[in-house]
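Handing you a structure now.
As you look at this complex, bear in mind that one protein chain is not there, while each of the others sits in place.
The first chain written gets the first letter, and so on, giving A and B; residue counts start at 1 in each chain.
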Amino acid sequence: MTFVDTYPKATRIVKATFIVAFVALGLGGLFGFIQALHRTDTFRGIIDSTQYYDLLTGHGVLLALVFTTFFIAGLYQWGISRSLDREPEDLRFSWGWFWTMTVGTILASIAILGGLVPGDGISAAVLFTFYPPLQAHPLFYIGAALLVVGSWGATLDWFFSFWKWREDHPDDHIPLQVHMVLFTMLMWVLASLGIAIEVVALLIPWSLGLITNIDPLLPRTLFWYTGHAIVYFWLLPAYFVWYTILPKLSGGRLFSDSLARIVFVIFLLMSTPIGFHHQYLDPGIGMGYKLWAVVATLLILLPSLMTAFTVVASMEHGARQRGGSGYFAWMGALPWGQPAFAGCALAGIMFAAGGFSGMINASLNIDTLVHNTIWIPGHFHLTVGTAVALTFMAITFWLLPQLTGRKLKFPKMALAQPYSWFIGMVLMSNGMHRAGLAGIPRRTAEPGYSGFSFEAPFGSIMEMKIQIALGGTILFVSLLLFLIVVVGTWWAGAPAETVDDAIPPALSGPEHTPKILDNIKLWLGIAVVLVILAYTLPLADMLADGIFQPGVPPSPM
Amino acid sequence: MSTDPSASSDPAASSSEAAGGDEAAHTRSIDDFDPYGTLAVTGLYFVLLLVLYALMYFVEFAGRGASIIE
Partner (left out) sequence: MHIHRFEKLWIGLSLFLIAAFISIVMYGFTVLDLTVPGSDRGGGTVDAMNLAETPFATPGVRKTEDGEYEVYMLARQYFFQPGSGQSLTLPAETRVTFKVTSPDVIHGFQVAGTNINSMVIPGQISRFTTVFSDPGEYGILCNEYCGAAHHTMEGLIEVVPPSEFDESNLIEQ
C-alpha cells in the first residue's frame, strides 16, 4: 500500500501537475540548450538573433514560472494528503485550480511561441520580467494572471484540508510538512499580490489599449515586490524535501523539528520586504530603501545558513549509522549510488556556491560590478536551476513509485542524471560567473560587440564560452535522461511489490517545539506589517505625481 | 530550552510525522549525537565565505578603475 492506493484522488491531481511541469521542463530546457549554443556562437542554424528573445522568454517563463509552480503544486498536494491523511476536500475545486493554472499556461505559451511564427500578429518577446513599456500580446498577461490565481486556489484547497483536519485534532502540532506547505503558500500569496496588481490593474488594460501611457518605474517596482520573494516560493519546496525526505534518504533522521519551523517562519516574515535589492541601480528609488534592502537581504541568509547546518547534520546522522566516521570522511558513507539522494545532495552543494554569489548580489555597491551581467544567470542557475530544479528531479525518482505503483525504470540512467546535471552546471555556471566579471551582459543574443572587446580578469573569454556551450549541452543531455526515466517508469515500469515511502520522525521532534511556531495568524500578521513598512513610502513617492506619470507609450515586442 | 532528560526519551511517540520505517536504522537519539562532521563542513564553508567575499569586494570590485563615487 503506497500513496496511489491510499489516496487515488490526490494521486491523479499530483500526476496531472507533474505532466504539465515536465512538458514545460522539456520545452524550456530545449530552448535553453539552443540559447547556450547561439549566444556563444557555437551553432546558429536554428534561430536568428531576433528570435533569440522569443526563446529566452519561453525559457524563463516555462522553467521559472510553469515548471516550478506545477511541480510545487504536485509535491505539496502529496505532502498535504499523506501528512493529514486526507484526500482533497472537494475534487471540483482541486481540478478547478489545476485547469485555471493550465489554461493560463497555454495562453501565455501561445503568446510567446506566436513570436516564432511570422505574420500571425502574436508575440511576447518581453522576457520573464516583462518590463513595460515593452509590450506583449494581451494573452501573455492574461495567461500569467490565471497561473497566479490558480496557485492561490491551490493554497485555499490545502487550507481547506488543514482546517478539516484541525476539527479532529484541536490540540496537535501541525505536522511538519503541512506547516511548511502552509507557510510557503502564505508567503507566496502575500508576495504575489505585487505581480497580480501589476498585471491585472496595469498591464492587461494597457495591452488591450484601454490605457496608452505607463510609468515604467511603477510596474517594475511591483514586479520586484514579487520577483525576489518568488525565488523563496521556488526554494522552500526544495527545503521541504531537504528537511523532511533527504534525512531519510541518507539513512538518518531530521536533526531538529523546531529549527525547521523557525526557518519557514522567518521566510514568511522576510521574503517580501526585500525586493528593492533588484533595484539597487535604479534611478527613482531612494538610498534609504536601498540600504534597508541590504540589511534585510543579508539577514535572510540566516534561515538558509541554519538550513545548511540542520540538513548536513541530518545527513551526518545517517552517514554515521551507515558506518561513517571522521570530520569529513563520513560523507563517503552516504548513499551516493541512490539517484534521489545524490540529486538532493549535489543540489545542496551547488546551493552553497550559489549562496555565495547571492551574498555578493545582495551587497549594494558591488552590484555595479555584476548587475545585469551574465554573472546573474550564473548565480540563479545554481539556485533555482540546480538547488531547486535538481532537487525536484531527484525527488521525482523517489515519488514516482508512490504515484504509479511501479519500480523506477532505467535505474542507471536515473543515477547518471544528477551527476551529469552537476557537471554541466559546474561548467556553465563557472563560465557565466567569470564572464560576468569581465563585463559580458546577460540577455543578449550575441557573444560580443563590434566596437570593443571584453578583457577577462583571469582565464580567457573563449574558454568561458566553451564552458557555457559545453555545460549547456551536458545539461540538456541530463534533462533527456530525466525525461526518459520518467516516461519509462510511468508507462513501462514493472509493478512494485513494496514501496519504501516511510519518513522517520525527527531526532528532536515536535514535542520540543514551542506552540507559537504554529501560530499562523500571528506570523502572517507580522509579515503583513513588515510589507506595509517596507513598501508604503516608496510606492507613495512613485504615485505622488500620478499613477501613469511620468509616462511613455508602449513598445510592442 | 528543554533540559528535561525525559523529553528526548522517545521522540517517535508524539510525532505526527511518525510513519513507521526501519527503526533499527534510526537508533541514535539527539543526546548521543554530536555532529562534529557538520561543524567541520560548515566551519570550512564559513572561512571560505569570508575569504572569497573579501577578495571579491576589495580586489575584484574596489580595485577596479572607474566607479560611481557620487
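Going forward, contacts are C-beta pairs under 8 Å (C-beta built on N, C-alpha and C of every residue); 3 or more make two chains touch, one makes a residue touch a chain.
Note that the structure is predicted; figures quoted are calculated from it, not measured.
Contact with the chain that does not appear here is found for just one residue of A:290, A:320, A:409 or A:434, A:290.
The omitted chain makes contact with just one of the residues A:367, A:501 or A:518: A:367. Considering the complete assembly, chain B touches the hidden chain via residues 1-2, 7-8, 30, 34-36, 38-39, 42-43, 46, 49-50, 53-54, 57, 61-62, 64-70. For chain A, the list of residues touching the undisplayed chain reads 49-50, 53, 125, 127, 131, 133-134, 213, 215-217, 220, 255-256, 258-259, 279-288, 290-291, 294-295, 298-299, 301-302, 305-306, 309-310, 313, 359, 362-369, 371-373, 438-439, 441-446, 449-455, 508, 512-514, 541, 545, 549-553, 555, 557.
What we mean here is this: only the chains that are shown with their structure count from here on.
By the touch criterion stated above, chain A contacts chain B in their complex at residues 82-83, 172-173, 175-177, 244, 248, 251-253, 255-257, 305, 308-309, 312-313, 316-317, 319-321, 324, 326-328, 330-331, 352, 356, 359-360, 363, 365-366, 368-369, 437, 457, 501-512.
Here chain B touches chain A in the complex through residues 2, 7-8, 11-23, 25-30, 33, 35-38, 40-42, 45, 48-49, 52-53, 56-57, 60-61, 64, 67-68, going by the rule given at the top.
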